[in-house]
Each structure stands twice: as structure tokens, then as C-alpha cells.
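Note that one protein chain of the assembly has been removed; the remaining protein chains are unaltered in position.
Showing chain A:
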Amino acid sequence: MKILVPVKRVLDYNVKVRVKSDQSGVDLANVKMSMNPFDEIAVEEATRLKEKGVATEIVAVSIGPAQAKDTIITALTIGADRGILIQTDQDVEPLAVAKLLKAVAETEKPDLIIMGKQAIDGDNNATGQMLSTLLDWPQATFASKVVVENGEAQVTREVDGGLQTLGVKLPAVITTDLRLNEPRYASLPNIMKAKKKPLETKTVADYGVDVTPRLKVLKVTEPPKRSAGKKLADAAELVANLKSAGVL
């Protein structure tokens, strides 16, 4: 069984976001970039399925600038077998990403696509669902447990108010929640091995997908500032303050 894992290079989750003063976007110059945390979980899950003998090959794919190669190498370090970089300097929106991934899926013919439920930059939570729709494959989003057997993935999903378990016929698209697993740390031998794994570079034109943005970003601003309030001496003073603020 072949698994395709889309991965995205994003601003590291620990970095404090700075909005550019001209309101054109977020400052990404000279800041630490990493693999989107949800995607790391997706690669880990695929790797575990390979270690269990369920999967035979894992292909990591990323769409982005030349530096996204590093993100693919991270995936190869965790356990992916080879990588595909679709290189573009354009900001590619979720719908266009889904279209590119559909084209990749049509040539690679994976049995399963595992990807993060959302990227921590755009916070869209859309690409997996869109890809599943375009491919006309079943979807199981926000997965906290995945069991693959008999041509089906049984996926436990995090829903409002609890958990839901669905069975999706393969091929299918699964998106990962944080609870699915704990990604492993890269060992030095694996880092060395990853550098020798195949990594193909493609362009958007190779797939014939129009990635022109449909949304025009008029501005990016800082949210209203919330400033620190008062530190109080004790619980009695707290209750008095809450009463006068009208929330108790």
C-alpha cells in the first residue's frame, strides 16, 4: 500500500508573529520555519503504518519555494521514502493546493493520503476536505486513531462533544488531529539516510493547474491589543473586582 503525505513549510509554531508595518502580510524574513506540526503527525502516522507492514511506500509532497525542500527532507528523516517538491514562489491557496495534490494522486495512485487538519499559518482547515471532494474519495478528518484493515481505514475522529468512528473505503483522505500520535525525534543516522533518498523537483506547470489566487488580501493587521490588567492581592479582592465589572 502506498501513502501520500502532503507537508507544508510554515513559520515555526514557537515564533512570535510580526505583522509588517505596511500591512502587506506577516514578516517571514529571517525567522525560523518548520514543518507544520499537524503534517509532522501525518508523516509519523504513515511511518507507523509502514512499520506495521500495512504500508510499503511513503511519498512526501510539498508545494512551495525552493526552501520547502528542507520540509520534505524532514519528512524523509521521519520515515518517508521519497519526496516531490512542486516549486513555486506564489502563495498557493487551499483550493489550488487540492488541485495540485489531486494531479499528484492521479500519477502516484496512492491508496491513502494522510495530511494535517490545518496549517498553523493560514488556519484554513480546508485542503484535505477539498482534495477528497475533487478525487471523489471518502474523507475522515480530525483523526485521533487510525486502523487500516481489509481495504478500509477505521478512523476515530475528534468531533464537538466527543468522538466519532467512521470506516472509509480506500483510497481515502485522512486529516490528522494533534492527538493522533507523538512524532519521533530524528536520529543522526536517519538524517544522514534522508539526504540520500530521492527528491524530485517539479513545477506547477507540470501539472497544468491554475494557481492564480482567488482571494485578494487587502491588508494584514494586528489584532486589537489586550493589555495586562491588575494583579490583585487575594481572592476577596478578585471577587469584588469581578462583581464591579458585572461578570459575577
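Quick notes on this one:
Just so it is clear, contacts are C-beta pairs under 8 Å (C-beta built on N, C-alpha and C of every residue); 3 or more make two chains touch, one makes a residue touch a chain; residues count from 1.
Simple rule for what comes next: contacts and distances are computed from a predicted model.
From the set "Na+/H+ antiporter subunit A", "Cytochrome d ubiquinol oxidase subunit II", "Electron transfer flavoprotein subunit alpha" or "CRISPR-associated protein Csd2", the protein name that UniProt assigns to the chain left out of the figure is "Electron transfer flavoprotein subunit alpha". Only one of A:Thr165, A:Ser187 or A:Thr203 touches the chain withheld from this view, namely A:Thr165.
From the options A:Lys32, A:Lys196 or A:Lys219, the residue with contact to the chain not on display is A:Lys219. Taking the whole complex into account, chain A touches the unshown chain at residues 11, 13-14, 16-17, 19, 26, 93-95, 98, 117-118, 120-134, 137-142, 144, 154, 158-169, 172, 177-179, 214-223, 226-232, 234-236, 238-239, 241-242, 245, 247-248.
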